[in-house]
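Every protein chain except one is present and positioned as in the full complex.
Labels run A and B following the written order; every chain starts at residue 1.
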Amino acid sequence: MTVVSRQKAASPEAAVPSRRAGLSEGKKQERRLGWLLCAPAALVMVAVTAYPILYSIWLSLQRYDLKFPENREFIGLANYATVLTNNYWWTAFGVTMLITVISVAVELVLGMGLALIMHRTIIGRGLVRTSALIPYGIVTVVAAFSWRYAWTPGTGYLANLFSPEGAPLTERASALAIIIFAEIWKTTPFMALLLMAGLALVPDDLLKAASMDGASWWQRFTKVMLPVMKPAILVALLFRTLDAFRIFDNIYVLSAGANETSSVSMIAYNNLMKGLNLGIGSTMSVLIFLTVAIIAFIFVKLFGTAAPGSDDVDGRR
Amino acid sequence: MAVETTSAKVKWGLLDALVVVFALIPVLWIVSLSFKTAATLTDGNFIPREWTWDNYKLIFQTDQFVRALVNSIGIALISTVIAVVLGTMAAYAISRLDFPGKKALVGVSLLIAMFPQVSLVSPLFNIERNLGIFDTWLGLILPYITFALPLAIYTLSAFFKQIPWDLEKAAKMDGATQGEAFRKVIAPLAAPGVFTTAILVFIFCWNDFLFAISLTSTEQSRTVPVALSFFTGASQFEDPTGAISAAAVVITIPIILFVLFFQRRIVAGLTSGAVKG
């Protein structure tokens, strides 16, 4: 307290309140406290992401194979040329896109249904919500093993039921279908929870007014609920799209990327761990990062998805 | 909407049942597999014909699983504690204080929440090898904290924003210092939010596979999800299916407990953190 008052005494009452002098002692203290409290989190986040991503850009410009470390040299964009002219990369890219688009589209529909059920159900609401949280919470690898064994010939109830002769996980189309299915099972509840938060924003009176105006159930849904929920839907779509694009665990366990079922994350990982090629692996890392940035940019620009947490979201409500 | 006719109840009941079955079948299946004897493992029956604890006994006798379990619990707990402490500090500042750079911090956390983790795998692999923290607990804790922080900051800011601002003013008027106002008035109100966030962060760390498989190479720091994938073909298990299933069930237990006891909080945390921000 003495320190504060001495500082105060040293700076006479700001007679000419410039912008700087307009900041009182309390305000400055608030700033300092704010920075102090945020600094550790900011430092960790930046140190563990910004530095490595810059480092990986640096690595991507080099020939750097851990099996032949002596051949390390700066080669400019040659790695990018290698990757971008490579069929494996484009196949993986296509597979990732396919998985992303189908799973997110299906999840949106199922998630909306689940959100409506969780929001409106008149019996067993707690039970439904609890059950729905299990796929969200369960370790992806565990769920993936469950699906894998379910589709393993002989062992699995699903394999025996649907394809007694074949081995669905060893054929490309069926393997991809199973991967997408596993992804949908795991993440629909998350989508549903985000949508449910949007549903909670739809005022009951608005729906009642719409029914009084003669709107059918479907009209109430499309004309009243969807417009109000739009921000929540877009945020959910953005999050899930970027999340689906990173798909790794399910593929690793279900097909190990065999039969051209690798995602971009899978081949980047394989290049690093199996190929020990840091240059190429880093190039892929950078390309994936760029793709994700572009997707996010498109969402924000095209749909005006407000970043969650930004004040705009609060303001709009 | 308030009219609860019998037919409406039946309709909702059927829908509810469908959701419950859809959500639980894969879990029940892996539980069922874990209780099957070696002989009946490949019979394809959904319910075991013979029940046995053998698979569980087996995994708890091996170092590979026990060690991984210890790693998983230790790494997830440490990461959770650190992420929640740092997240609480930052979220308090974001929701309560006015300072330049606040928006930037929110923006950075948002970017990280959307960041493709695989992009970090290559550089982190090399950086951690150079720093000598590859294949250590620390090597996993660092990225876990990083990716858990945005989640923690969002969820906590949402909770903090719900605490009425007037209370802190009232406490100051009642003669409290800033510290007392926080300890006696804000902290008790924030505790449920912090706890919920801790659960979400723990689930995140507990679930991770990509970092765990890329940044570890030995049992010293492998977590259970990774160890599971290494059971395959490992010599001490002739057919790893039963063992994998049992191990999978073991690491699912904490998740089930969280979901059972804290369903309401988890739902509140996820919805507020992700949408209301």
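In the analysis below, a residue touches a chain if its C-beta (ideal position, glycine included) is under 8 Å from a C-beta of that chain, and two chains touch if they have at least 3 such contacts.
To be clear about the criterion, contacts and distances are computed from a predicted model.
*Asks:* Quick one: the chain not pictured, UniProt calls it what, "Hydrogenase", "Sn-glycerol-3-phosphate ABC transporter ATP-binding protein UgpC", "non-specific serine/threonine protein kinase" or "3-hydroxyacyl-[acyl-carrier-protein] dehydratase"?
*Replies:* The record for the missing subunit names the protein "Sn-glycerol-3-phosphate ABC transporter ATP-binding protein UgpC".
*Asks:* In the full complex, which of B:69, B:185, B:200 or B:226 touches the chain missing from this view?
*Replies:* Reading the full complex, the residue touching the unseen chain is B:185.
*Asks:* I need the residue numbers on chain B that touch the omitted chain, in ascending order.
*Replies:* Counting only chain B, the missing chain is touched by 164, 166-167, 169-177, 180, 184-185, 188-189.
Keep this in mind: only the chains that are shown with their structure count from here on.
*Asks:* Using mean C-alpha positions as chain centres, tell me how far chain A is from chain B in Å, no decimals.
*Replies:* 15
*Asks:* Which of the residues in chain A come into contact with chain B in the complex?
*Replies:* 27, 30-31, 33-35, 37-38, 40-42, 44-46, 48-49, 51-53, 55-56, 59, 114, 117, 120-124, 126-143, 145-147, 149-150, 154-157, 159-160, 185, 189-190, 193-194, 196-198, 200, 204, 207, 231-232, 235-236, 238-239, 242, 245-246, 248-249, 252-253, 264-265, 268-269, 272-273, 278, 281-282, 284-286, 288-289, 291-292, 296, 307-310, 313-314
*Asks:* Spell out the residues on chain B that touch chain A in their complex, using ranges where they run on.
*Replies:* 1, 4, 8-9, 12-13, 15-16, 19-20, 22-24, 26-27, 29-30, 33, 41-42, 44-46, 86-87, 89-90, 92-94, 97-103, 105-110, 112-127, 142-143, 145-146, 149-150, 153-154, 157, 203, 206-207, 209-210, 213-214, 224-225, 228-229, 241, 244-245, 248, 251-252, 255-256, 258-260, 263-264, 266-267, 270-272, 274-277
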